[in-house]
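Every protein chain of the complex appears in place save one, which is left out.
Up next, subunit A:
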Amino acid sequence: MFILDLILSLWRSLAGLVWFSNQNFPKSLSVYIRSNDGKKLSVDLDPKWDIKSVKEIVGPKLGLEAEEIKIILAGKELDDSTIIEEIDLGEQSTVYCVPLDHKGKTKQKSVNKILVNLPEEEVITFHVACSHCHGIKHGKLRVRCAECKSGAITVDRDPASWSDVLNPSLISGHCEEQGCAAGPVAWCEFYFRCKEHVSADDIAIPLPLIHANLRSIPCLACNDVRDPVVVFECSDRHTICLECFGRYASIRLRERSFVFSRQYGYTLACPAGCEGSFITEPHHFRILLQTEYELYQRFAAEECVLQGGGVLCPRPGCGAGIFPDDDCNRVACQCGYVFCKRCLEGFHIGECGERDSAAEGGTSGGYSVDPARAAQARWDEASKRTIKVSTKPCPKCRIPTERDGGCMHMLCARCTFEWCWVCQTEWTRDCMGSHWFG
């Protein structure tokens, strides 16, 4: 009897040791468990555990037996034998735990893997534009009920393509949330989260053009086989590596040669120049540095104003977009500057043209200064003069344009008007014949 006790206590301490080592596993994962009646609890899981062990811990906390519950992640019920580290579960993710209503489940591929039709062993990464991290990051696919926004939903059908994921109301599911207005049969709503910061509920925007380079396609620009790549939607499906794509976007931005499309906004086409290859999701340009991205947003807004018949306030540092009345040349910006719609100089009565000296008058007061000295002491005067001397305005949009070499044929970087540097009017065949090179 004594020996038996000894063995039993020894076994217990051994078991305790195992338990102890499990609990102190360095890579523990802190995860939220949500039930279908709104209960939420936080548990620390060992990535080496299987789902069965998770159920044994979670079940009693929700007042249920381990056998009576199922665990749902991203629209899929997880199998008992699944090991946590094999699935796409990040720190502070939320998994759903609901009472079992039917028996006889089959092992399911995770939604993330089905979408790209990968073998189960491959680890697939999605790319998303994350507004929190400012840039392109890895993302994870999640699904929720379109009605009650609860993740306690299992999909009826796996998404087979990006269109299944991006368009709502294509795939139905079984919503387990108590009190869901649409349940139990509801539409599934897919969404993405950034994998690289701990997020409670912020959503990331998926970038469907970025692919894992499973086919080892060399980059159009650098010819290296890199991963991941951007695949354009042209008929040739031209492929460029992410690094070259970033350079491409940055170069085109600095040249201000993005294209303004009424349908897709301020965007770029395939660098091979294919028809119909515009990037339709502008968040791909999150590849740009944050400062460049802000510039992209500004250019896009300006382009939108200009294409819509508006003007930009010419006052340095302002640049506000204004849609002036058709029948009036006087535009008053909210910054206080009043200017002429046609020549973008300070507002004047009569024709646009030479009026520099007339506008020099000012308020009297202070003490009298030699006008010649005052003229020299103006802060912006030097740069104003440089701009005046070294540039000519585009005959159409009036933007000061500098010519730093090449021929006399100018292509306005802002309004794409083709003009002649010599004649300062539209570029013609006569210009080509008589003074193409000056």
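Throughout what follows, a residue touches a chain if its C-beta (ideal position, glycine included) is under 8 Å from a C-beta of that chain, and two chains touch if they have at least 3 such contacts; residues count from 1.
Operating definition for what follows: contacts and distances are computed from a predicted model.
**Q** Assuming one chain is omitted from the figure, identify its UniProt name from "Glutathione reductase", "DNA damage-binding protein 1", "RING-type domain-containing protein" or "E2 ubiquitin-conjugating enzyme".
**A** The chain we cannot see is recorded in UniProt as "E2 ubiquitin-conjugating enzyme".
**Q** Using the definition of touch stated at the top, determine which of A:151, A:271, A:314 or A:395 touches the missing chain.
**A** In the full complex, the listed residue that touches the missing chain is A:271.
**Q** Would you indicate which residue among A:41, A:198 or A:251 is in contact with the undisplayed chain?
**A** A:251
**Q** Among A:83, A:100, A:160 or A:222, choose the residue that contacts the chain missing from this document, as touch is defined above.
**A** A:222
**Q** State which residues belonging to subunit A touch the missing partner chain.
**A** 220-224, 238, 240, 243-244, 247-248, 251-252, 271-273, 407, 432-434, 436-437
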